[in-house]
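Of the protein chains in this complex, all but one are displayed in their positions.
Residue numbering begins at 1 within each chain, and the chains themselves are lettered A, B and C in the order written.
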Amino acid sequence: MMSLACKPVELMAIILARDIRDGEKGAAGIAAAVPNAAMFLARRLHAPNFSICGELVVNPKPKCLYASVSDHRYHYGAEAEEGFLELFGSSHKGLDFWFHSGIQIDKYGNVNLHLLGSVERPTFRGPALANVSFAVTSKRFYLYPMVHNRRVFVDKVDFISVPGNLQGPESKAMAGLRNEGPRLCVSPLAVMDFDPVTLRMRLRSVHEGHTVDEVLANTGFDLIVPDRVPITEPPTEEELRVLREEVDPNGLLRSY
Amino acid sequence: MMSLACKPVELMAIILARDIRDGEKGAAGIAAAVPNAAMFLARRLHAPNFSICGELVVNPKPKCLYASVSDHRYHYGAEAEEGFLELFGSSHKGLDFWFHSGIQIDKYGNVNLHLLGSVERPTFRGPALANVSFAVTSKRFYLYPMVHNRRVFVDKVDFISVPGNLQGPESKAMAGLRNEGPRLCVSPLAVMDFDPVTLRMRLRSVHEGHTVDEVLANTGFDLIVPDRVPITEPPTEEELRVLREEVDPNGLLRSY
Amino acid sequence: MGQLHTDSRQFSDTEKFGKNRERTTKIASVDEVVGLIKPGCKLGLGGALHESRPVALVREVVKRRIGDLSVYSGPVAGYDVDLLIGAGLVKETFIPAITFESHGLAPNFREAVEGGLVKAHILDVLTVVGGLMAAALGLPFFPIAALKGTDEVKYNPLIKKFTPPFGDEDIYAVQPIAPDVVLLHAAESDPFGNIRNYGAFRSVDQLLAKAGKTVIVSVDKIVSPETIMQDPYRTTIPCVYIHKVVEIPYGAHPTASPSIYSMDDDHIAEYWQAAELKRTGRNPEAFGGYLRRYVDEPESIYRYLELVGGMRKLVELEKEERQL
Partner (left out) sequence: MGQLHTDSRQFSDTEKFGKNRERTTKIASVDEVVGLIKPGCKLGLGGALHESRPVALVREVVKRRIGDLSVYSGPVAGYDVDLLIGAGLVKETFIPAITFESHGLAPNFREAVEGGLVKAHILDVLTVVGGLMAAALGLPFFPIAALKGTDEVKYNPLIKKFTPPFGDEDIYAVQPIAPDVVLLHAAESDPFGNIRNYGAFRSVDQLLAKAGKTVIVSVDKIVSPETIMQDPYRTTIPCVYIHKVVEIPYGAHPTASPSIYSMDDDHIAEYWQAAELKRTGRNPEAFGGYLRRYVDEPESIYRYLELVGGMRKLVELEKEERQL
């Protein structure tokens, strides 16, 4: 069975690709191999009118998978290059979706990429991130933590680089966050979504070969677990074939 | 004598050229054959480091004289093309100088290009003008009325499209106009400047073949006339040669 | 809050999307795009003066007598706006300067404004650029700090004085300018709306495309997607801002399409004469004659091009452009 040979990051890309609809607009920033794979896969499988845009380049068609818009080989076959002023505009108007990983993600889907400890004297200073707006102004965003453990999945992030659902519906409304916010959190172990009432993270499916208990043991907060948790639908042959032959022929994802 | 054959508009261009210094920045807008001739003449005669910029094109080197930056033959040999956002910035930061003609010019050097009568129901609607800021933000500007009569030289303009010295030093300061403002008004009959105390227009020199009385008869306000009014220094042979052979070989100015 | 989000979460990992693997083009017919322009709308016209103006589309607006328009434009306009005004289709203009430059003042514009039929709002280029910037960037306003001493600020309907959060002098704010429909003319586009335009005024087209709600572009030529991909830096407006593309050869005539043909000064002079004869009362029928001949009667762009001088004239204008 193909899915057995499928690497977790490949599965993550496939799950994210499935949620992209034809005609939408989206992008990812730097250090984003998984979202890039998802977007190029979606365009090849079911969303030929999906546009990558908003982040300096429009509809690149790279020959293989690159991690970042800052790698200009990623720009191959683009239809246009844009400047930072266009990025400023797109950041205000928003896209359909955006992606974030994080050094911490909490139960409301808030993202920390800045630091651990205090702002004045952090115990750990992360890379931070340049764009804290796209996720907020876009209709929705996706979380794709590259590891699933209690250091990443924390009860409350030390610093909100990018707001998810803040501290729930009231605080989200107060902050003027009117979009959907985080829709899915796709990790190497499972797929999470957010409870529509409490806006807290909820287990949605567990990847083949993993268990609900394993997920809970690696999650540092009270994850909502429904009565029935299905296995994540495995990749189809076509999904995996297109991902490996057309999107990522050099096997960047398999090297993770 | 060469100067006898010199057309008034040619003389106007030469007088304006003499006041442009090496290393300065300046430009003119549309319908501006005289300023364009002045700028290209200055660059050839004594100001090789004078830059035309701020108005969509940087340092064009047209093969002959054109009236307007909107004629793209004017852009020949340019070093760069800019956009309206750069024009916005240049309009805020100002150049060294700018030029204006006008349907009315008053004794304080205020310029009207919009309308005669009332704004609500003008008896005459002029072409107006797009940029009302360059003259104000630039260190100084020049007036070059194409005719000198009482319909143009009025006591008070019906509408201030571009402020000169408003109603004198106090009103100018009140409006936050801190630059020199209009320096010279060069007409087909004479050269005017502005009295440093009252900021009112003052006769400076009269072109060869014209008289102080003729100027006064054609000016609709009390022009300040000093005790001694010299003849405008006639064009040198070199000025006229370069103007006609290099700047305006097609004789656009001579056709006016 | 929770409720609000329920619908958009009604998805399934295995939901099947249409297996529509072909990208859809944005190429449309003139009828289709002109149908998007409604009477009373805010209409934004690209280019400036007599360069890169979407004249063929404007002629279709006139032909269908789509009226009551609020007209925005690149900061200086002439022929096409005067034509719309002459046909009685314009309620108000938000254009800093309207002129025929060396030909003279704009006859229909003058007549209509002096007669109180059209409201010509008083504003300047910074207002237009700032207003388009605000709309293009998704900002509620754009600051302008270079308006001093001019009477314009007393009448400009789009600006407001305010005390800025930084700086020690009051400045102006302009509200967003977001036309309902923007019409542009460009040299080239691919079928998906990746646009290449040229000339001194292309930056205003870039702003209009980002500021407008519906953006329609007539192009002299549709080129292949590969042509565009070969040099993405030459794309001046990416497809994501464009709704429809119409191929109309010489669609900017009698204005210029930089890189392809120069403006047709003779035709603009013919127009100006007709409009000026009407304005001065010397021949009240002259402008109506122009309208009938060049706008209402030609059943196609090709018939129009024959009327304005046909191949001979067009080759001449292309030649003039190549000799730049």
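Heads up, the rule we're going with is that a residue touches a chain if its C-beta (ideal position, glycine included) is under 8 Å from a C-beta of that chain, and two chains touch if they have at least 3 such contacts.
Predicted model only: the values in this text are computed from it and were never measured.
Peer 1: Just to confirm, in the complete assembly, which displayed chains does the hidden chain contact?
Peer 2: If we consider the entire complex, the absent chain touches A, B, C.
Peer 1: Which listed residue, A:Lys7, A:His72 or A:Lys139, touches the chain dropped from view?
Peer 2: Final answer for the missing-chain contact: A:His72.
Peer 1: Taking the full complex into account, find the residue in A:Glu10, A:Glu24, A:Glu81 or A:Asp248 that is in contact with the omitted chain.
Peer 2: In the complete complex, the chain left out is touched by residue A:Glu81.
Peer 1: Specify the residue from the set B:His148, B:Lys172, B:His210 or B:Arg244 that touches the hidden chain.
Peer 2: In the complete complex, the chain left out is touched by residue B:Lys172.
Peer 1: Residues on chain C that touch the omitted chain in the whole complex?
Peer 2: Against the missing chain, chain C presents residues 138-143, 145-146, 160, 162, 164-167, 169, 171, 173, 175-176, 198, 233.
Peer 1: Spell out the interface residues on chain B facing the chain that's missing from view.
Peer 2: 15, 18-19, 21-22, 25, 44, 46-49, 51, 53, 57-59, 61, 75, 77-82, 85-86, 88-89, 92-93, 137, 139-140, 169-170, 172-173, 180, 183, 191, 193-199, 205, 232-233
Peer 1: Contacts of chain A with the missing chain: which residues?
Peer 2: 30-31, 56-57, 67-70, 72-73, 75-76, 81-85, 87-88, 91-92, 114, 119, 121-133, 136-137, 159-163, 166, 172, 175-177
Simple rule for what comes next: only the chains that are shown with their structure count from here on.
Peer 1: So what's the Cα centroid distance for chain A and chain C, whole Å?
Peer 2: 40
Peer 1: Averaged over CA atoms, how far is the centre of chain A from the centre of chain B? Could you give it in whole Å?
Peer 2: 60
Peer 1: I need the residues of chain C touching at least two other chains; which ones are they?
Peer 2: Chain C, residues with two or more chain partners: not present.
Peer 1: Which residues belonging to chain A are in contact with no fewer than two other chains?
Peer 2: Within chain A, residues 85 contact more than one other chain.
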